[in-house]
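For this depiction, one protein chain was excluded, whereas all remaining protein chains were kept in their positions.
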Amino acid sequence: MNTHFLTWGPIQISIANLVIIGIGLALFALAIALPFPKGRKRP
Amino acid sequence: MTSHVEHASTWTGRLRDRFFGALPPDKLLPEEQPAYVASWIYVFGVATIAALAFVIGSGLVLTLEGPLWYHSSSVGHYVNSVHLWSVELFFLFMVVHLWGKFWMAAWRGRRAATWITGAICFLASVGTAFTGYVMQTNFDAQWISTQAKDGLNSVGIGAWFNVLDLGQMLLFHVALLPLVLGGITVWHVLLVRKHGVVPPIDAREEETTS
Partner (left out) sequence: MSTDLASRPWTGANREYDLAKELVVALLVVGALVIGLAFAFGSPDEPSITLQTWAKAAPADFVSTAAAELAGTSGTATYGPPYNSAADGQTIGPLNLQKLGGVRIPVDTAQAFVVGPLHRQVGTAEVTAALSAWDAASADQQASWAGAYSDAIAAEPDGDYTKVATGDYGPAPALSAGLLAAAQAGGLDGALGAQGQFFSTDYTYPLLFLADGAYLEDQARAQHLGGDQWGMMNETGNYPGQSWLWLYTFWYQIEPFSSSDNADAWVWGLMMVLTLGFVLVPFIPGVRSIPRWIPVHRLIWRDYYRNHPRKT
C-alpha cells in the first residue's frame, strides 16, 4: 500500500488529511471573501 | 400571529399554542432574512445538512443487504464509498460552519442554546462516526476497536460500552445514535428559526423603512 505522510517536528500527517484540512481553510476564506448575490429587498 | 378566542384547555391545545406561538408558519418557513444575511459563510449549515442526508441515505442502502454486503459486491462497495465521502464532506462543512459561527459570536442575544445544541451535534457526530468505524468488519475495525477500548476502559466507560461487541456497536450506529443526532439537529435548526440569524456585532437600531 502506497501511503504518503509528511513529518514536521512532532507532527505527522497524511497527505489526504492535509488536503482535506487545506480545503476546509480555503472554503472558509473564500466564503468570507467572495461576494454573495444581492437579494430583492423585502418590506 | 393568530390569537385564539379562547385559551386552549386541553394538553393538545396548549402544546399546539406553545409550539406555534414560538414558531408560527412564517417564522418556520420565512421568505426573507435580515439584509445582513449576505455571505457565503451562511450556506455551510445547510451544506452540512445536505451531506447528512447523503450519509443517512447511503447508510440506509447499506442496511438493505446487511453489514458484510459491501465486501463482496461492487455495488455495495460503491455505496460504501458514497457513505465515506459524504461523512468526510459532512465533517468538513460542519467545521467551516462552526468556524463561521464562532467568529460571528453567534451565541449573542440569548442564542446560547443554539451554540450548545450545535456543539452537541458535533460531539454526537464524532461518536456516531466512531461506532461506524468499528462496525466495518474489516482490518480497520479490528485495529480501531482494540485501540479505542483502552481509552474507554481507562475511564470506566468500557465496562458498559464494549467497542469489541459488534452487535452493540452496530445497533448504536444504525439505530440509537442517528435518532439522537437527528433529534438534536432538528432542535438546533428550530432554535435558529425561533431566534433568527444573529445580527452583526455592534449592529445599531435602524428605522424599519429601509
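In this document, chain identifiers A and B correspond to the written order of the chains, with residue numbering beginning at 1 in each.
Heads up, the rule we're going with is that a residue touches a chain if its C-beta (ideal position, glycine included) is under 8 Å from a C-beta of that chain, and two chains touch if they have at least 3 such contacts.
Here the structure is a predicted model, which is why all the values come from computation and not from measurement.
Undergrad: Which one, B:Ala22, B:Ala38 or B:Ile56, makes contact with the chain that was left out?
TA: Of the candidates B:Ala22, B:Ala38 or B:Ile56, B:Ala38 is in touch with the missing chain.
Undergrad: Which parts of subunit B are in contact with the chain that was left out?
TA: 29-39, 41, 43, 46-47, 49-51, 53-54, 70-71, 77-78, 80-86, 88-89, 91, 93, 95, 100, 102-105, 107-112, 115-116, 119-120, 123, 126, 129, 133, 136-143, 145-147, 150-151, 153-160, 162, 164-168, 170, 196, 198-206, 208, 210
Undergrad: Residue-wise, where is subunit A in contact with the chain that is not depicted?
TA: 1-5, 10-17, 19-21, 32-33, 38-43
Here is the rule we go by: only the chains that are shown with their structure count from here on.
Undergrad: Taking the mean of the CA coordinates per chain, how far is subunit A from subunit B in Å?
TA: Each chain reduced to its C-alpha mean, subunit A and subunit B end up 21 Å apart.
Undergrad: Which of the residues in subunit A come into contact with subunit B in the complex?
TA: For this pair, the touching residues of subunit A are 20, 23-24, 27-28, 30-32, 34, 36, 38-39, 41-42.
Undergrad: For the complex, which residues does subunit B have touching subunit A?
TA: Touching subunit A: residues 31-32, 35, 38-44, 88, 92, 95-96, 99-100, 210 of subunit B.
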